[in-house]
Structure formats: structure tokens, C-alpha cells
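Below is one structure, written out as C-alpha cells; the observations come after it.
The complex appears here without one of its protein chains, the remainder shown in place.
Should a chain be cited, it is by its letter among A, B and C, assigned in written order, with residues numbered from 1 in that chain.
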Amino acid sequence: MSKFLELKRECYEANMQLPALDLVVYTFGNVSAVDRKEGVFAIKPSGVAYEALTPEDIVICDFDAKIVEGEMRPSSDTKTHAYLYKEWENIGGIVHTHSLYGVSWAQAQMDVPIFGTTHADHLTKDIPCAPPMADELIEGDYEHMTGKQILDCFAEKGLDYEEVEMILVGSHGPFTWGKTAAKAVYNSKVLEEVAKMAYLTLQINPNAPRLKDALIKKHYERKHGKDAYYGQGC
Amino acid sequence: MSKFLELKRECYEANMQLPALDLVVYTFGNVSAVDRKEGVFAIKPSGVAYEALTPEDIVICDFDAKIVEGEMRPSSDTKTHAYLYKEWENIGGIVHTHSLYGVSWAQAQMDVPIFGTTHADHLTKDIPCAPPMADELIEGDYEHMTGKQILDCFAEKGLDYEEVEMILVGSHGPFTWGKTAAKAVYNSKVLEEVAKMAYLTLQINPNAPRLKDALIKKHYERKHGKDAYYGQGC
Amino acid sequence: MSKFLELKRECYEANMQLPALDLVVYTFGNVSAVDRKEGVFAIKPSGVAYEALTPEDIVICDFDAKIVEGEMRPSSDTKTHAYLYKEWENIGGIVHTHSLYGVSWAQAQMDVPIFGTTHADHLTKDIPCAPPMADELIEGDYEHMTGKQILDCFAEKGLDYEEVEMILVGSHGPFTWGKTAAKAVYNSKVLEEVAKMAYLTLQINPNAPRLKDALIKKHYERKHGKDAYYGQGC
Partner (left out) sequence: MSKFLELKRECYEANMQLPALDLVVYTFGNVSAVDRKEGVFAIKPSGVAYEALTPEDIVICDFDAKIVEGEMRPSSDTKTHAYLYKEWENIGGIVHTHSLYGVSWAQAQMDVPIFGTTHADHLTKDIPCAPPMADELIEGDYEHMTGKQILDCFAEKGLDYEEVEMILVGSHGPFTWGKTAAKAVYNSKVLEEVAKMAYLTLQINPNAPRLKDALIKKHYERKHGKDAYYGQGC
């Protein structure tokens, strides 16, 4: 019997949240969940419809994207997941979707500006949009290089992956992560909502002002600071 | 046994309407219900998912936002609710959400103009948008001062809280209230619908005219005037 | 026992279609159905929530809007329905809603231009938008005069109510009608879809051309002409 049953179950349940939260149609997304002790992660098989997916279908890979266990081919984005797990030691789950507003900002090749407290409840920066990759990277080990593109963007903008848990890859779409796969899925939904609000805000007022620093700090700190008082403190 | 069972139930049921009416995702909202005789109000606990919420989880607070009964930490917005209950003696319930169109107008920092009879059926004024708070208020007792910001806006614009039962707090989102918690929830849904209609109206015709005074008066009076003939008169 | 049982049932079922088709929230709409032989129509009671509505609640009125049978107060728009039934002898049902796109075009005070075959499958003209009423009409017998406003608009634009089964009343919202109450509801849904398509079309291309006459004729005729071949011919 597989020793990864629980990991597969966690990955399966996080994947099933994507259609439930209206973040994917058909097979346009994937979630992975990591087991740091075993040095592996569980990921959705490629091109399998959500309504047909079972926990047994989930594929186990190592951080070089080699299959450790599983009958099926893993997500075509597996190397991007592997890259991020290897580089960012404190993340427990990763999500990629083609959600509508996330993709549209990515196609517009623009960061999502921070306009309000809904955004600041989750991060203090604009949601970054990495530029589309250079041709030689696309033609080479594309999915691996997508991971590198994400890290390069974070380095250039001076962002911390434990504070900013989401990015748009230009012309492509959103990637999110978190302490757990469930938190990474939550971040995908938050990104989609915040991206939609920012879109509407600019339609209503093209000169809408950036959220003031005091509010950015207040809302982020009350939820994530050392004296946080949002939630049940557990 | 708690003497606030009925109040908690009222508060619980009003809270559960928010996801049912598509006004919140996750925990992005809260409803409270007041008991004027006891000088307390019931409010949603902070950061608890709606699908996990039970009537027993509801927290009872006094008008200084002190917990009177309950195991859990109340909503992080509790002091705003307390402030409004203390100042406005005739309201029975308060709602705060991050609903999409309400937030987008708040982020645009613009009042929602009165364009049609759907709006006038509920209020005769533009839906006010309070400016974002001054830095020293944000850094101080933020949620308490959010209540003060709302009252200051009403004072400055000469609005009556019994006629205008809704406001947008700039860069943040909508607050609504009413005679009961259920009415306050109704007002949140109305605000969202009216905000969406006003958005679309300006997209179709940026020069759309304000609703004429005769129609504002007619529609408001037929529903709320002394000779009102809308509804069953009970 | 009431002799209007069947009429009430028809009216009730048509009313229940409004929330099912996403055309109303709360009580923002009403449907009536006529019995020409008896000279009466059945209409939704005012301000009653759809989920609480029963066939017994439906009110029977004559063409002067006097109650013939029923315990409840009829829709506040009853006089508009009565006016249209009296003037237009071949209609069997009327619908009024505050549907999102219909209202937004009405608030923009613009006709919905005919851009495509979806529109031409149902009517060959722009969906007319009547101007808001004059103040003295609003302050007088408002709902009666709303009926007159609709007829005046049809007269001025030279429209035939048996060909164009819908109108927007400026600053207010859509009214539709048809041979039956069910057909009037169908027209309300068609209006909403066509209004949304026209909105999106202009957002994509502000210079989108009007549908060419040959296509208007072809699509309308294949569905409604004497040699119509759409549907099962029954």
C-alpha cells in the first residue's frame, strides 16, 4: 500500500476545490501538495477532467520532477512546481489556474495595483506580473524555466515569497502558493477576486488612487502582524 | 442556558444570508443584531468560515465592544458596529461585506449616483462614499474610528441614517444597517445591485443623466411615504 | 370556489420564472396574465417574496385596475398593466422587471441598437427606450401614465406592439408583453440577453455597425414570416 495516501488525498481535495470555486473549466489548472520529509510532492495527472479524477490518480514526484509513484503522466506544469519547491523551502502547496481575471491581467502584462483593504488583508504589494519569458528559455526547458522566471521576478522586485504568495506570469496566468495546498487554493481565489475588483475600479475611475500606506499597514498587520487580532489566533 | 439564544439565532441566520446572496467569499463579511433592552449585540466570530458557523459560535458584546458572552473572538470590525449602535439608537442590525461592486466604487472613491427608480425605491440620495481616514485615525483605534468616519460623512453631507441605510468607506467597502439584521442584509444586496447598475449605466453612456427629482420623490414615497401603496402595508 | 383558478395558476407559474431566469432579486418584478372573455387579468400581489408566493395570493383585477378577487393588494404597477390590456387587445401577458442590463440601458436613456441575428430573430427594430415622463404625469396618476408613456413612444416611433413586444421606460426599466404570460416572460429574458450582447459589442467596438437590412429581414422572416421554417410550425 502506498505510503503517500494522505498526501494524495490532500492533493486531490485541493484540486477538487478549483472547479467548486469557479477557478477552472475543463482541465485548465492543477494543484500540488508537498511532503518535505519525504522530499516529494503530489500533483494532478495531466489532462484528466475534474469530474473523473480520483485520489488514486494523483502522481508523486521528486523535486527533479521524476515520477516516484503513479500510473499516469503528471501535469505538464510539473517542472514549474518542482522548481518552486526546491527553491522555496517553506511552501507546502502550489496552484496554477487559467482563472478569468488573473489571466486577463497577465495577458495585459500589468501588475494588479493595490486599491483597497481586500487586497491589503492578504499582501502589501501589487500582485506582480512577470514579463513573458525570452525565446531561448521558452524553446528550452520551458516549464523549468517558468519557475526560474518567477524567482527572477521576485528577486528583481525585491519580494518575499512568504509575504507575497501569488504571481501572474505574463501572457499566461496566475500561480499561487502557501503553507499548505489548501492555503494555496485560497490564495488563487483571493487573487481572482482582487483582480476583478481592480479591473472594475479602473473602469469606474481610471484615476483611482493607490491604497494609502497607513491602510496597507493596518490591514496587513491586523491579520498577519505579531499583534494580529483577526481570526481565532490558531 | 444563555438568555441570548434568540438574538444569536437572528444574527446567525442573517450571517448565513451573505454567502447565499453572493455577497461574500470565505470570511469577507459580518452581520450583527442588537438587543436594545439588554444593551448588547450579537456578532459573527472573527475569521470563521460560513459553512462551519453555528448559532452557538455567535459572540455577544456590549456597546463598548466588550465581550458579554461567547467563547470566540468577535469580528475584527466589532468596534465599528459598537460605535454605530451607540450613536444611532434606531438601528437593529449592521452588515459589512466586501461585495464586488460595492468595493469597486469604494476603491474608486466615488459616490454611487442615483440613475434610476431601482435606486429611488430605496433611497433618495447618491450612495455616499466616505473618504479614506486620516493616518492618525488609522494608526490609532482604527475600527472605532471607522464608525466615527461614517458619522462624520453623514454629518457633512447632511444625511439621515434612517433614510440612507448604507455607505461606502473609501478604499474599503460597504456598510449597511436597518431596523433589523435581516433588513440590513437586504440593504447590502440592494447596494450591490444598484452599484452594478450604475457601473453599467456609465459604461453605456458616460453622460447618463441623474434621475429627475419628480421620479426620485414618486418612487421613494410610494414605498416609504405616509401614503405608501407598495407592499401589503404590514 | 374561484372561477379564476386556471388564470391564477398561469400567472403564478409565469411569475416564478422570473427568479429562475435570473431576471429579479427580491420582489423587483411582476407578471400578469389576462382572461379576455372575462375582462380581467391576474397579477402578482405587491411586495411578496417569490419564495413565499402561492397561486392563491394572485389578485384578479379588471381593466380599470379595480380588484375583482383577492385578499392582497395587487402590484403597485397594476395600473400600467390595466392600461396596456385595455389599449392593446391582442396581448395575453405583461412582465415588468428590474433586470440588470435592461435597467442599465434604460438608465442610459438609449435604445438598444440591433447589432446581430439574435436580436433580429425576435424583432426588426432597435429596442425602444421611452423618455422619462414629464413631471406633471409623474406627480399625477403615475402608473396609469406609465402605460400612456409606452403607447406614446410606440406612436411616435411608428412601432407595432405585435411586432415589437418590449420597451425600456427611461430611468426605470423594461416592460415586455406577448400572446401569453409565458411568452412575455420569454421576451423579458430575450431583452436581457440582447441588451447584454449590445453592451459588450460596443465595449469591444464602439463603431460596431448596425445589422444589415437583408439579415434583419432574413432572420425575422424565417422565424415569424408567412413561410417561416424555424421551429415545429405549431
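Here is the rule we go by: contacts are C-beta pairs under 8 Å (C-beta built on N, C-alpha and C of every residue); 3 or more make two chains touch, one makes a residue touch a chain.
Remember, it's a predicted structure, so these values are computed and weren't measured experimentally.
Asks: Would you list the chains present here that the left-out chain is in contact with?
Replies: A, C
Asks: Touch as defined at the start, partner being the missing chain; which of C:Pro45, C:Gly93, C:Gly116 or C:Gly147 qualifies?
Replies: C:Gly116
Asks: In the full complex, which of C:Thr124, C:Thr180 or C:Thr201 touches the chain missing from this view?
Replies: Of all options in C:Thr124, C:Thr180 or C:Thr201, contact with the hidden chain holds for C:Thr201.
Asks: For a quick check of understanding: of A:Met16, A:Ile67 or A:Met110, which residue touches the chain that isn't displayed?
Replies: A:Met110
Asks: Specify the residue from the set A:Ala20, A:Ile138 or A:Ala228 that touches the hidden chain.
Replies: A:Ile138
Asks: Residue by residue, what part of chain A touches the chain that was omitted?
Replies: Interface with the chain not displayed, on the chain A side: 25-26, 28, 45-48, 72-73, 76, 98, 100-101, 103-110, 132-133, 135, 138-139, 142, 171-173, 199, 202-203.
Asks: Identify the residues of chain C touching the omitted chain, counting contacts across the whole complex.
Replies: Looking at chain C, the ones touching the missing chain are residues 115-118, 186, 189-190, 193, 196-198, 200-201, 203-205, 208-209, 211-212, 214-215, 218, 222, 229-233.
The rule is short, and it goes like this: only the chains that are shown with their structure count from here on.
Asks: Looking at mean CA positions, which chain is nearest the middle of everything shown?
Replies: B
Asks: Since chain B and chain C are copies of the same chain sequence, what is the angle of the rotation superposing the Cα atoms of one on the other, rounded to the nearest 5°?
Replies: Fitting chain B to chain C on C-alpha positions yields an angle of 90 degrees.
Asks: From the mean C-alpha coordinate of chain A to that of chain C, what's the distance rounded to whole Å?
Replies: Centres of chain A and chain C (C-alpha means) sit 46 Å apart.
Asks: Could you check chain B for residues that touch two or more other chains and list them?
Replies: 203, in rising order.
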